[in-house]
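Have a look at the structure below, then the notes.
FYI, not all chains are in this one, though none of them got moved.
So that you can tell them apart, the chains are marked A and B in the order they are listed, and the count of residues begins at 1 in each.
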Amino acid sequence: MIEFKNVFKQYSDDIIASNDINIRIDQGEFVYVVGPSGAGKSTFIKMMYHEEQATSGEITVNNFQLQTMKPKEVPFLRRDLGIVFQDFKLLPRLTIFENIAYALEVIEKEPAEIKERVDYVLDLVDLADKSDKFPEELSGGEQQRIAIARAVANKPEVLIADEPTGNLDPETSDDIMAILEKVNKQGTTVIMATHNSIIVNKYPHRLLAIEDGRIARDEEGGKYGYENENV
Amino acid sequence: MKMRTFKRHLGESVKSLRRNGWMSVAAISAVTVTLILVGVLLSILMNVNKLASDVENDVQVRVFVERKTTKNQQDTLKKKLESYSEVKKVTFSSKKEQLQQVVGSYGNEFKLFGGDDNPLYDTFDVQTKEPKQTEQVAKKAKTLDYVNDASFGGTSAKKLFKVVGSIQKWGMIISALLLFVAVFLISNTIRITILSRRNEIGIMRLVGATNGFIRWPFLLEGAWTGLLGAIIPIALVDFGYIWIYNGLQASLASTSYRLLTPGTFLAEIDLLLISIGIVIGALGSFVSMRRFLKI
């Protein structure tokens, strides 16, 4: 369960990236976050995993009170989350296999189990043959799929994906959506920021539209668009 | 920490050291060069120190024996001198021998005074256990029977003590400076390599790694860097020192001066170099990472 109460986020003097956000996302939901470039989608998402901290307001993620949690607890918050970063954030000096394994090593899984799981998710995103490559040897879309594979590897309670199909062709995007929906059916909450109107309209789910830091729309099965005006 | 996790960290540190390529090479060679300097200078400083105290040990008490003393009385005096707890060695030197020395320094005309005309005294040269005890021993010797006078070098010995003292003091200061510099430069190099990897550390935190989990491989990598950086300096100092030691042994044989024997001395230096490398490498990593592990 994720809950935002009166959340504000101000970056510097003038930039208010989150403006009084009140939202509740229950376990098992699938939520799109849409909105124009620079509206505050990534900020909204980053606050969930404590990369950015709210200037004021209360955020609850699973059982963590983000405003009052100790720095030491942060890693444990993140272990229950699977995150696809907008800029991928793969470790440049680890191979693809090792990058995904890393997310499992931090929770001290056994090597055999790690190997099995990594192979499984690599297969899922259809990149098993790249497991020994380094990130810079992959195409943009391949890197993005690795980021997705890493995020689902530890079977997170919540999957947070920031623009996970930005570098993927429509067909591959459909494959990724199939993975996300399957994960969601198994009980994982999925939160996905996206600009992909085709996807949003083809796979309808709850839709949050953010504009100028505000929640402009919150609609179950809403079509792509914001301020009630579809594109 | 589980044994498995430690093994994982160890493997990770080796992997990272290899994959960082030129960065690792640069860090290791910085450690190497720093430790070579430390090794060479410390070897020299410690030997200068040793030589200085050898020079000091040359200072001795000269006891002038009354002219009309018999052989027996001389022996008694010698025993008496040897009985002092501060005394290490007593050597007899006849007035004849001494005349030779005077002749050497001041001209042949002194040869006139050979035989019974010799104006000099037989002496006992007394070596003390500690150089500084000479004054005290000389004072005591003056009061003994059959002793005409006793000298210990007086002001010139005191001056020597001062010079040796200040050489040793400066040696300590330089050694301390040197160790500080080594510690600083090694940890600073490690710091720079870690600064250049702050993005990676940030990503590790974002995927749920605890500070300890992130820190261990870096710490071990720092230790490896230090360890690898210490190998060449140790080899260089060991072989170099033994080579120089053997080379100088012949020319020092005739004197009372000796370099520090390689055995224990090199063991100490090696231990010092390798510990600076490993400890500062690891500690440097540890400290440098704190900044990036705040939240």
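The rule we apply is simple: contacts are C-beta pairs under 8 Å (C-beta built on N, C-alpha and C of every residue); 3 or more make two chains touch, one makes a residue touch a chain.
Computed from a predicted model, the values in this text were never measured in an experiment.
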Whole-complex copy counts in displayed-label notation are A x2, B x2
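Keep this in mind: only the chains that are shown with their structure count from here on.
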Nearest whole angstrom, what separates the Cα centre of chain A from the Cα centre of chain B? 62
Over in the complex, which chain A residues touch chain B? Could you list them? 49-51, 71-72, 74-76, 78-79, 81, 83, 85, 89-93, 102-103, 105-108, 110-111, 150
List the residues on chain B that touch chain A in their complex, please. 2, 4-5, 8, 16, 19-20, 200, 203-211, 213, 294-295
